[in-house]
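Omission of a single protein chain aside, the complex is shown with its protein chains in their original locations.
Chain naming follows the written order as A and B, and within any one chain the residues start at number 1.
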Amino acid sequence: MLKVDSLFKSFGALLATDNLSFQVKKGDIHAIIGPNGAGKTTLIGQLTGEIESDSGSILFDGNNISGVPVHLRSAHGLARSFQITNIFHDLTTWDNVALAVQAHAGHSFHFWKNASKERELRQPALEFLGIVGLEKRAGFIAGLLSHGEHRQLEIAMALATNPKMLLLDEPMAGMGPKESLAMVDILIKLKHKLTILLIEHDMDVVFTLADRITVLVNGRGIATDTPDAIRKNPEVIAAYLGEESYHA
Amino acid sequence: MKWSPRIIFIVILMLGLGVVPLLADYFGEPFYTVMFSRMLILSIGAVSLNLILGFGGMVSFGHAVYLGIGSYMVGIGTMHAVEDGIEWMANGFLQIALAIVFSALAGLVIGAISLRTRGVYFIMITLAFSQMLYYVAVGNEKYGGDDGLSLYMRSDFNGLIDISNDNSLYYLNFVCLLLSLYLSHRLINSRFGMLIRGAKSNEQRMRAIGFPVFRYQLVAFVIAGTICGIAGVLSANQTEFVNPSVMHWTHSGELIIMTVLGGLGTLFGPVIGAVAFLFLEEFLSGITEYWQLFFGPMLVLVVIFARGGIDGMLVGLDQWWSRNSPVKNEEVD
Partner (left out) sequence: MNWTLLLEQTLNGFQFGILLFLLAAGLTLIFGIMDLINLAHGSLYMMGAYFAATFIKWTGSFLLGAILAIPACMAFGMIVEMIALRTLYTRNHLDQVLATFGLILFFNEFVRLIWGPIGLDIPLPEVLNGSVELFLGIRYPAFRLVIIAVGILVAFLLYLLVSRTKLGMLIRAGASNRKMVGALGVNINLLYTFVFGLGAALAGLAGLMAGPIMTVEIGMGEGILIITLVVIVIGGVGSIKGAFVAALLVGLIDTVGRSFLPDILGIFFSNDVADTAAPAISSMLIYLLMALILAFKPQGLFPPRGA
């Protein structure tokens, strides 16, 4: 589904992505783990095109999408959620998702018909809100929702663009245990329906959900393997997991 | 629709604007028809600016350029009609058509360059381009240069509408204002409008969900300019005089002030703002010759303390009113 090959990105002297290569199989939940500052968010930016890569290639669903503008990558079926909530704060929850639906419902040079009465935008939007459990919040101004609900809205918006692959940047960051569980349920619901690249710090979640895991340290991919193999990989334990359990 | 102080205020304002010439005639003060006529025209300009500024978040500091383009279409046409006897050039429909074409063209070029940039660059570039066109008009001696052109007749609408008297011109302006309001209303609620508003709210997110934002913003920019160009045609007919100062950057600044004063991103805000602005100007300059000594600081205070503009205050009044109204008719949507 996704094939990343020798990807590089530097910010000044800092190498945020350092010769990174890995593949994601169709239908998998593929987790990316690694300490803070490893370059996980940067990688997602490079995949969606918001951050321009210095070199390397990105093959998505058989197309070389390196150098393709952001909105066209979205049209190819790549959608993301943001680590730091990134929604339309002053629109309603429903409008937020309806906009995402609209983005993939042909061009938007419709000047006359009232968009908030168009069933073909509103109905699907409501369904996506349903998937993430936000339908009761449809009429609320999105900015006023709770943190957990913002995270759910992020997912609903990403889903509404009808993607083949979801890039989720720490969807559970800052959530309480109950909200996290709800999010895990959502991810389980989505599993196998589409391919998911998941960045997550909670190792329990990662090891239950993920089919494969890539470990990122200082921009380099030090291993890509199944959860079991990753758990036993000495290099990973030394570089990341060991430190994690040490802190825990 | 539920009646509230804000709605009542807006209804009264619009109805009031509808009967100004009748009242002015009744009280024998035709001056007021002219003054309110100006308000209507600037309202149209502010309504058009509001489309990109209020709903689209594009701080264009050169919107008066389109007023100028529309005005010059009338000025130039009328000049040729009167001096060279080319009568069809005074035709109002033709002038409007030309105003639309040239405003759209100017909007397309200015927008295509300035929308490549963001933030303060965008402000400065729109400002600079408007000033460039201002200097073009100043340097163009053939069409009056610095002094401008006096109109010896108003536009001729094939006898369908006769705007040679101030009252009928007033109603033409009024109808155009209503049309521009209706057009905005449709536009901002359409898919196109949702997109423009979304881009104001969070442009990065718009791209991430797959919108090619630039082309839509450009079209919005062109539409706003075009509507303002038509206001320019009306403006020239109103003042019977065209000169470069109509597109001076301070005039663009005034359009922004009206829009913000009334309430950014609200349908009627620009109308309220234009009326309030001209009233204030009239009122303050009646008190003192140095009226801007007070108007300037007032503007600073409005910016600092009254961010929602007058419409925002009316919304606040609504909230206060519904809290204190005897029948608690709370509604949750």
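One rule holds in what follows: a contact is a pair of C-beta atoms (placed from the backbone, for glycine too) under 8 Å apart; a residue touches a chain by one contact, two chains touch by 3 or more.
Fair warning: this is a prediction, and the values are worked out from it, not measured in the lab.
Asker: What are the shown chains that the left-out chain touches?
Answerer: B
Asker: With the full complex in mind, choose from B:I113, B:M153 or B:L179 the residue touching the hidden chain.
Answerer: With B:I113, B:M153 or B:L179 as choices, the missing chain is touched by B:I113.
Asker: One chain isn't shown here. Among B:I257, B:V271 or B:L314, which residue touches it?
Answerer: Selected residue, touching the omitted chain: B:I257.
Asker: Touching the left-out chain: which of B:M35, B:V59 or B:A276?
Answerer: Of these options, the touching residue for the absent chain is B:V59.
Asker: Name every residue on subunit B in touch with the hidden partner chain.
Answerer: 53, 59, 61, 113, 116-117, 119-121, 123-125, 127-129, 131-132, 135-136, 138-142, 249-250, 253, 256-257, 260, 290-293, 295-300, 302-304, 307
Note that in this section only the chains that are shown with their structure count from here on.
Asker: Mind pulling up the subunit B residues that touch subunit A in the complex?
Answerer: Its residues touching subunit A are 186-187, 189-195, 197-198, 201-202, 204-213, 216, 219, 333.
Asker: Would you mind writing out the residues of subunit A in touch with subunit B in their complex?
Answerer: 48, 50, 69-72, 74-75, 79-80, 82, 86-91, 95, 98-100, 102-104, 108-116, 118, 121, 139, 157-158, 160-161
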